[in-house]
Structure formats: C-alpha cells, structure tokens
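The other protein chains are all here in position, but one chain of the complex has been omitted.
Chain naming follows the written order as A and B, and within any one chain the residues start at number 1.
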Amino acid sequence: MTARIESALAHIGSIEDLAALDTPIHRLDPRAKLVTTLALLVAVASFGRYEVTRLLPLALYPIVLAALGDVPAGPILARLALASPFAILVGIFNPLIDRAPLAALGPVVVTGGWLSFASILVRFGLSLGTALLLVATTGFDAVCAALARLGLPRALVIQLLFVYRYLFVLSDDAARMIRAHGLRAPLGRRPGLRVAGSMLGQLLLRTLARAQRIHAAMLCRGFDGVFRLRRPLRLGARDVAFAVGWCGWFALVRAVDLPQLLGAVLGRLG
Amino acid sequence: MSHHLVSAEDLCFAYADGTPALQGVTFTIHHGESVGLVGANGAGKSTLLLHLAGVLFPVSGHVRVGDWPVTSATLPRVRRSLGMIFQDPDDQLFMPTVGDDVAFGPLNLDLPPEEVEARVGEALERVGAAHLRGRPSHRLSGGEKRSITIASVLSMSPDILVLDEPSASLDPAARRRLIALLRSFEHTKIVASHDLDLVLEVCARTIVLHEGRVAADGPTAGIFADDALLARAHLERPLRLQGCPRCGSAAAR
Partner (left out) sequence: MHMSDALVSPAVGGAMWGVAVGVAAWSARKLRQAPEDGRVPLMGVLGAFVFAAQMVTFAIPATGSSGHLGGGVLLAIILGPGAAFLVMASVLMVQALLFADGGLLALGCNIVNLGFFASFLAYPFVFRPVAGARPTPRRLFGASLAACVVGLQLGALGVVVETALSGVSELRFASFLLLMQPIHLAIGIVEGLVTGAVVVFLRRARADLPLGTALAPEAGRPRSRRAALVAVGLVAMLGAGVLSWFASSRPDGLEWSLARLAGGRTPVVPDTGLRRALARAQAAMALLPEYGLEKNAAGGRESRPRSWPAVDAGTSTAGLVGALLTLALSGAVGAGLRAVRRSAPASRAPSLRSRQDVT
C-alpha cells in the first residue's frame, strides 16, 4: 500500500508538470473543459450494459485532448492500468454467470457476459482516462476553481485545495516514520496494532500542531474567515464553441450507432 | 507614526500545562532598527514573537505595535503593520500557487484586484522570484520557499518584519541570498535565530533571552564579545568571531 501511494504521488507530480504546459487546450477556460468532461461521463453512463462498439467514437475526445494538449499517452495508460484491478475484479464474473448468446462474429458466439465485461472496461477507460486528462490539461486548482463557479459549495472547494496542497507534506512525514520504524524492526516486519496506533497517533499530533501553525499564519496575513477570489475567469467564444461542439458529438454518438454505420458503408463498398 | 514602534512591557506568559515561557520581558524597538533575538532552545524566542503578532496574548504585561496596544480588537491594524514570517515555510504557503499565496494578504485587506496583482508582482520582484509566480508551492526548493514566504508578507506593505529562524534548512547559497535580501530592507526588523553569524551581519542590536527573561540587550558586537554572558545563555560566539581553527590565533573583530 505504501509503495502504491508513493507511486501515485509521483504520478501527481508528473501530472502537474503536464498541467504547466502552454497549449491551445491549456488556454481554454477550465469551466468549458469541466463541463465537456461531465457531459462525456453522462454520455458514457447512459449507454446500456451490453454496448461496446457504440461507445468507441466517444474516445475521440480524450484522444484529441491528449494530442492537442501535448499529453503523452504513457503515464495516463499506466495510471489506468494500476487502477484497473477494481473494475476487472468486478466484471470478471460476468462471463461466467451470463452465458446467453447475444452476438456472433462468424463462427464465434459472444455471450452477454463477455459483452458486459468488455463494456465495463471500455467505460472505465473512457471515464477515468478523460478525468485524468482534464487534470493534466488544466491543473487541479483550476479544476477546483471551475467547480466552485459551477456551484460546488465553497467550503468543499477550499477543502479540496488544502488536501491537495498538504498531501505531499504529510505523506513525507508518514514515509519518514515508516522508514524509521523499518530500520528498527526485526526482519522488516510490519508494525503491530499497538505500534501502528502510536505511529498514527504521533502523525495525528503533528498534523494537529501543523494545523494550528497554519491557522496562525493565516491570521497574521489578515484572514477573517472568508476566502476571497482573485480574478473572475472569462468565458470566451472559443471556450463556448469547444464545449458545445464536443457535446454535440457526444449526442450524435449517443443517438446513432456510428461504428455500425461505418461498417455497413464499408460492406456496401467492398 | 510613533517612534516607539514595537515595545513589550513586563510580558509574562505560561503554557497550558503551567510551564512558564516568558517571565517579565521588557524592551523597546525604534523605527528602522534591526534587532536580533537569540537564546537557547526553549528560551522563549518563538513565544515572544507570537505575542508581537497577536497570536498569543500575555497573562500579564503589555505589547504595543506602533500606535496600538495589541488586543483582540486592534489585531487587524496590528497585522497590517507587522508582518510575521514563520519558521516552517510549509505552514505559511497554503494556497495552490505562489501567486495565490502572495496575493492572500492583499486580498484580505480588501484591495481592488488590479492593486492586488500589482503588489504581487512587486513583492515577487523584490525577492527575486518573479519567475515562480505560477508554480505550485510544494514543488519549490527550500530557498525558493523562504523567498516566497517573505514575499507573501511584503505584499501587505508592513512597517515591521518579524522573522523566526529564517535561515533554518537553507543551503549556503540560499542563506547568502537571504542575508543580502534582509540587509536591503529598510523595514524595522526583528530576527530570532540560532544562526549567530546571520544576526551579526544583519542586526545592529541584539536581545539575549534566557529562561523567559531578557539577559542582555545592546549592540550586537558587544554582546557577541561577552563570553561569560554567552556561556550563561547556552550560546557561543558566532563562528566568524571565534579563533582560527588552524593557527589558533584570536579572531579579528
């Protein structure tokens, strides 16, 4: 678990580097990108459980976003791969349970179970991949600002920003403590319940003390309970066109079975 | 503006568990002075600074900053004229980006947005960190973080700067830059530090704290030459004033 979190934190670092680039995608208003991502999520959710190929044209959005945003496919795919066991574990039962044949590819009969499993995987990739791309082309704090302007309670947005900010600081604390324990533990054994309890207690004490110091620093710079905005984000024609255009594509994909159409056209030509 | 810019009178404070921290601290600091605050660990330096900033309130005694006594009612004014820079930059840089942190103070002063941005730019220029404006705070080096904490206070245009262990964890080059920066400020400065060489270079006057009391208060050069005093206060001479490690000859002033 420790290694997993450490690799995840390193991954956030690389996402932040990507978010600092300067591309046409990065320059778009964060709200436009957020709304489009939400529209994609809704579109993905709205398909039936056995749909696989109809979902695929939706992938055009993350692909274009990654290409124009200079986001390399590697880190995104790696993160998805690391997170996929959950989805796989849930879906893997489907082929075993649902054996009703639903489709056939020549001599091969595809059961409902396999289709729903494939659908689960495609949806997983589309939704979480697009979310990652959103952060990689916008930056977590800009996404939070967009969420605030779209109505998320201010307290929750500030909370998200603080968690993000102090994630690394506290994880470093924890990592140091774990390492210190590991150096004194016999044969590198994991701590028992009592030791873990006091390690966590120490970490918590330090966290509480840090919270008090941060609060003192905030007060010294005039904080009075209200977080003030710096400058309103301005929505331009380009941003609106971006959002409307892509939402139109999602609606089209939802309404029309594009791969089927494409295949039929090809069949007629060939 | 009052010439007695910062004064403490018979300040007494004890922690929640009863441990006495300050036992009758008295001093007066004038406009433009640069004062070092030195003492052993636990002597009360940080506690004293927190009283100046109005984060802690004394059990007895008074603190004055400028024209105002430091009470809960006068805190907004006090914080406008006294800027405090804390020991751990991570405690002070809590906003997503550097620009956000430096803008935090001016925004709380309810300044108009253009004014806020102008101040952010000026403050970052002053500490030589204008290129860091859009960066996330947690990705900076120790020296950069230190510069940004100073900028985050400068943007409020205080008259007085209070710094708690500013050179802690800085590499030599960053420390040298910090010293140059501090020397270039015309503000009234109060610097609490274990780094006696920094105090020697930056502060003309020094207050020595020992077990919550003022053990000495005078010109820095004189204090750092008084070996008996330094020994009593669990201190020693700054390295620059100690004898040569090779030939053993006495140090030059």
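In this section, a residue touches a chain if its C-beta (ideal position, glycine included) is under 8 Å from a C-beta of that chain, and two chains touch if they have at least 3 such contacts.
As the structure is a computational prediction, the values presented were derived from the model and not from experiment.
Everything that follows uses one rule, which is that only the chains that are shown with their structure count from here on.
**Q** For subunit A, which residues count as touching subunit B in their complex?
**A** It is residues 13, 16, 20, 140-141, 144, 161-162, 164-166, 168-169, 210, 213-214, 216-224, 228, 230-231 of subunit A that touch subunit B.
**Q** In the complex, go through subunit B and note every residue touching subunit A.
**A** These residues of subunit B touch subunit A: 50, 53-55, 75-76, 79-80, 83-84, 86, 88, 90-92, 94-97, 99-100, 103-105, 107-110, 113, 116-117, 134-139, 152-153, 156.
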